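As you look at this complex, bear in mind that one protein chain is not there, while each of the others sits in place.
Let's look at chain A:
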Amino acid sequence: MKNKILEKRKLAYGVHEFWIENPIVSKNAKAGQFVIFRLYENGERIPLTISAVNKDSFRVIVKAIGKSTYELCRLNKGDFILDVVGPLGMPSEVKYYGNALVIGGGVGIAAITPIVKELIKEKNNVDVILGGRSKEYIILENEFKNANNLYIVTDDGSLGEKAYPHQFMEKMIQEKNYDIIWAIGPSKMMKACSEVAKKHDIKIWVSLNSIMVDGTGMCGGCRVRIGNKLKYTCVDGPEFDGRLVDWESFEKRLNQYRKEEKIALSKYLQEVGEPTWL
């Protein structure tokens, strides 16, 4: 298992696409599942959603936000990833629902690509909303050509409508009946979309990016409260009904290591200088 980087492409500032050779992952991966990378001895374990597969390789799209993802984005075609574990997590519950609305925000767009593809295969009518801070962050737009409708919204209006995804979603729900919704992106977006879905009483799947260690159900660090039950994101999820997620504690847990993350990144930047590769 060599985990060679076959292709690498910059999609936006700090957002990079990687194709990694690993037949075990590519052969078994289903929509909604993820992998965990470790770049070197003493490196952290980094969970990443599997965004596509092709023969012996699979794709991840990485947003650089801290030391480990900065380092990952610095790797190039021909380099190797020390450890790749996967696929992990439960696959998305893809089946025939009827009308489906799928919302992707930021790098969350990478996560919805396989779900949209599968939903279409199951003969659903799929409408897609892509959201981003600005034009630059709307990625992979041409991978949604087979959707019934594709809408784009940006926070600053530089592409598509100027709106937040949940605002646009509200508008669409008023115009059309949806049987199922997926929303994957920053937690603020997933939370807002879940509130809208709850109001309209429609089931909504969100994919939680809890802080993980093993990803195998062994540590309990990724626990979230789902409708009063403790669940482990890595083995019970990562997708849950957004209407039942305890968003407040989920978001607080994401900030657990803020202080340590800052230390790690500034130490790294002192060592390597300007991250010109981002």
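Heads up, the rule we're going with is that contacts are C-beta pairs under 8 Å (C-beta built on N, C-alpha and C of every residue); 3 or more make two chains touch, one makes a residue touch a chain; residues count from 1.
Everything that follows uses one rule, which is that contacts and distances are computed from a predicted model.
Novice: Considering only the chain that is not displayed, what protein name does its UniProt record carry among "Membrane protein", "Glutamate synthase (NADPH/NADH) small chain", "Peptide/nickel transport system permease protein" or "Cytochrome D ubiquinol oxidase subunit I"?
Specialist: The missing chain's protein name, per its UniProt entry, is "Glutamate synthase (NADPH/NADH) small chain".
Novice: Thinking of the whole complex, not just what is shown, which of A:11, A:116, A:163 or A:224 touches the missing chain?
Specialist: Residue touching the absent chain, from the options given: A:224.
Novice: Identify the residue among A:67, A:166 or A:191 that touches the chain left out of the display.
Specialist: In the complete complex, the chain left out is touched by residue A:67.
Novice: Looking at the full complex, which residue from A:134, A:148 or A:216 touches the chain that isn't shown here?
Specialist: Reading the full complex, the residue touching the unseen chain is A:216.
Novice: Kindly note down the residues of chain A that lie in touch with the hidden chain.
Specialist: Residues of chain A in touch with the missing chain: 1, 24-25, 28, 33, 38, 42-45, 67-68, 82-89, 213-214, 216-221, 223-225, 230, 232, 235, 246, 248-250, 252-253, 255-257, 260-261, 263-264, 267.
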